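Left out: one protein chain. Kept in place: all the others.
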Amino acid sequence: MKIGFIGLGNMGGAIAGHLVAAGHEVTVWNRSADKAAPLVERGARQAATPAEAAEGDIVFTMLANDQAVERVVFAEDGIVRAKTHVSKIHVSMSTISVALAERLTEAHAASGGTFVAAPVFGRPFAAQAGKLAVVAAGPNEALDACEPLFKTFAQHIFRVGDAPRLANVIKLCGNFMIMSAIESLAEAMTLADRSGVDKAALLNVLTSTLFAAPIFKTYGEIILHEEFEPAGFAAPLGLKDMNLVDAAAQSARVPMPFLGVVREHLLATLARHGDAVDWSAIAKIVSDNSGAGR
Amino acid sequence: MKIGFIGLGNMGGAIAGHLVAAGHEVTVWNRSADKAAPLVERGARQAATPAEAAEGDIVFTMLANDQAVERVVFAEDGIVRAKTHVSKIHVSMSTISVALAERLTEAHAASGGTFVAAPVFGRPFAAQAGKLAVVAAGPNEALDACEPLFKTFAQHIFRVGDAPRLANVIKLCGNFMIMSAIESLAEAMTLADRSGVDKAALLNVLTSTLFAAPIFKTYGEIILHEEFEPAGFAAPLGLKDMNLVDAAAQSARVPMPFLGVVREHLLATLARHGDAVDWSAIAKIVSDNSGAGR
Amino acid sequence: MKIGFIGLGNMGGAIAGHLVAAGHEVTVWNRSADKAAPLVERGARQAATPAEAAEGDIVFTMLANDQAVERVVFAEDGIVRAKTHVSKIHVSMSTISVALAERLTEAHAASGGTFVAAPVFGRPFAAQAGKLAVVAAGPNEALDACEPLFKTFAQHIFRVGDAPRLANVIKLCGNFMIMSAIESLAEAMTLADRSGVDKAALLNVLTSTLFAAPIFKTYGEIILHEEFEPAGFAAPLGLKDMNLVDAAAQSARVPMPFLGVVREHLLATLARHGDAVDWSAIAKIVSDNSGAGR
Partner (left out) sequence: MKIGFIGLGNMGGAIAGHLVAAGHEVTVWNRSADKAAPLVERGARQAATPAEAAEGDIVFTMLANDQAVERVVFAEDGIVRAKTHVSKIHVSMSTISVALAERLTEAHAASGGTFVAAPVFGRPFAAQAGKLAVVAAGPNEALDACEPLFKTFAQHIFRVGDAPRLANVIKLCGNFMIMSAIESLAEAMTLADRSGVDKAALLNVLTSTLFAAPIFKTYGEIILHEEFEPAGFAAPLGLKDMNLVDAAAQSARVPMPFLGVVREHLLATLARHGDAVDWSAIAKIVSDNSGAGR
């Protein structure tokens, strides 16, 4: 299949690699063009503009934020202006706002294309291993067309409805759940530590029983060893995502006090520990506020 | 072995049953004596006082709160006044305050006995199935003596240190983690619901991937179907436990904002929905505050 | 002096009236033109466009939100496009974002004009009575030019610096303080009420002593009598303002947990009690959550 791929960061580069490896004809574009080199070596073609990357059957975007998606879609040389056949599908895998998902759905419909939201769960190493989880929403035929492509890089594929925005809501809920898991672990481990309990013992009890889930193991270890750098997912990105959750919550009029706490702790993290730390460094704020290391 | 067992509620009754079934000589006591009948039928002896139940090698307590434990230990006819040989071990499985654990440790030491804290994780059906998790702390020889007994009703046994209080801290941390999991699920599921997403779809995504842990499956289903009655663990007990966490946090000087949120939501649950609901009914407060069912 | 006045709502209409009454040559513009009638009757001239209203020495804007200000400033027929002499001053009295204040400062500088931020404290009846408080920031000469005009409708005039944004920050801080005063009163009065204390007695003690300030008297009475409609300042406007505070807090990286609480309570107010209530109806959420009126 002729595929376009826009956004070749840690996540996008790995995913595009799987599509190339599966034998698809992949045309790539990235704002800083040098990121394309490894893929071109492996057989991808490099486009001069987003529009050019969008000339195939399906174009993927995997970008940092709403602004980056808006740029590659709505700019003069953007996707919706690409003169292509009407079956064109745009699959957005980025974590974007629900509002932008709605705008993209309308814009594509108006230009004869189809929008699919397919955000993913998983860190870069899961992307490389082809073990992401995809949450996809859009018209059924479009999802059918995408599914074989998703399988090249995902272990789980969830189809959650016709309206693309549904997938974005679920992705935001998931990221909120992860932040909440981190904060609750941080509070429990700090209480344990300051009460004379070995944090590793607490973590072992939790993750051997009721909390035997990947997220608690992964972040429990990070908090235990205070390995907040280098960031797997940097705190400013975490705050960006929690702000998207906040916008969705305002739109749906849902008060979310746990969200309030994690947003405050992310702000404190940036203020006290800078932008380079992982989003799980909110655990340092919990610890700081208990006087640890005073 | 000659064993005493005090407190024959849903949890205690099931655990004592396993000890009887394993062939131990079990003497039981309960405030309302009729609860002892089923065990007596199966071969247990019924004591007239807590002290009498404590005449064997090891006495277990499984009671509702600090007050109940204080009563069976320190009353005229209580455990520490029992005239028994000095190797006597008292194993407290109740969720009690860290402060009471410290007081019991001292009181037993002063009277020539040994205190072991061994709170458990698991709901009544896990107790019946012999699948509890025990978190035990106390002197090593005492734990060695208890371990074969724990195995009759537990799937996991964690030994977390010499000082009994350590086990109580971990139990409290665990209950706090469960409450936090419930609140975060409630916020995410309410956001999803009010945004047009099928809550079941969100829950499926979460529990198939990052949150594939028992606690999220169990409580996710309860929240999904709003089955808050009959209570598996009633809201007033939840508040009692979160107040114990709060006391431990004050003692250790650890600010815990998630704890603040769940305490407020438990209070609102009691105020709005009464005392009979499950502690997971905090999810109704989240939902109420989003205007659901208005 | 030749003055323009854009935005003739409850606040703007009253302020413009004072300027007319003081003998200035006032040209007015409002999106819905009929609002201009009472002022035209008293001698004001009605402009066809914002640009036309901006042809005098100083133009005031008093509008609902950032979008409305952006429209009258940056549209084809907007203020910054008005072909006028370079001493032109734009005085913005609206509660707008700090970011927009910065953008306006730059835009006016670029077009040879001067931007002054002069948000006001006071409800509509204070505007009519000429008893507003003005917080003004901008270049000194511009403030000197404005001061006699401010005096026609204000009791207090504070000059807080050269950079217009400073006045906007102070205005946002002030509105946050008011919301916090309302929430704290609501919590205290609900606790009193549910504890059997006469709320009026509590309010009397507070406002006769430590809290003898207008804001506590005004809102205490509203909460006491639950007079949340008609709204003096509607809850959606309150939420808009708290979102502006949130944006400023994010920009300055200041975690503000009280802000988190009032934003959540405003959302719950909209979700449960609709858009027509006063922002002080957050007190109903506090009361609802205590089971009052259950």
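Letters A, B and C mark the chains in the order given here, with residues in each chain numbered from 1 onward.
In the analysis below, a contact is a pair of C-beta atoms (placed from the backbone, for glycine too) under 8 Å apart; a residue touches a chain by one contact, two chains touch by 3 or more.
Computed from a prediction, not measured in an experiment: that's the story for all the values here.
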For the chain not depicted, the shown chains it touches: A, B, C
Touching the absent chain when the full complex is considered, from C:91, C:245 or C:281: C:245
Option from C:96, C:188, C:235 or C:277 whose C-beta touches the chain left out: C:188
Contacting the left-out chain in the complete assembly, out of A:37, A:109, A:129 or A:271: A:271
Residue touching the undisplayed chain, where the options are C:166, C:223, C:242 or C:281: C:166
Footprint left on chain A by the chain that the document does not show: 257, 264, 267-268, 270-272, 285, 288-291, 294
Interface residues of chain C (partner: the chain not displayed): 98, 121, 133, 135, 156, 158, 160-161, 163, 165-166, 169-170, 172-174, 176-178, 180-181, 183-185, 187-192, 194-198, 201-202, 204-206, 208-216, 245, 248-249, 251-259, 261, 264-265, 286, 289-291
Touching residues on chain B - with respect to the absent chain: 239, 243, 249-250, 253-257, 260-261, 263-265, 267-268, 270-271
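Following the convention adopted for this analysis, only the chains that are shown with their structure count from here on.
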Maximum inter-chain contact count - chain pair: A-B
Chain B against chain A, contact positions shared by both copies (same if over half, else different): same
Centroid comparison with chain C (C-alpha atoms), farthest chain: B
Centre distance in Å when chain A and chain C are each reduced to the mean of their C-alpha atoms: 38
Averaged-CA centre spacing for the pair chain B and chain A, given as whole angstrom: 38
Of all residues in chain B, the ones touching two or more other chains: 257, 264, 289-291
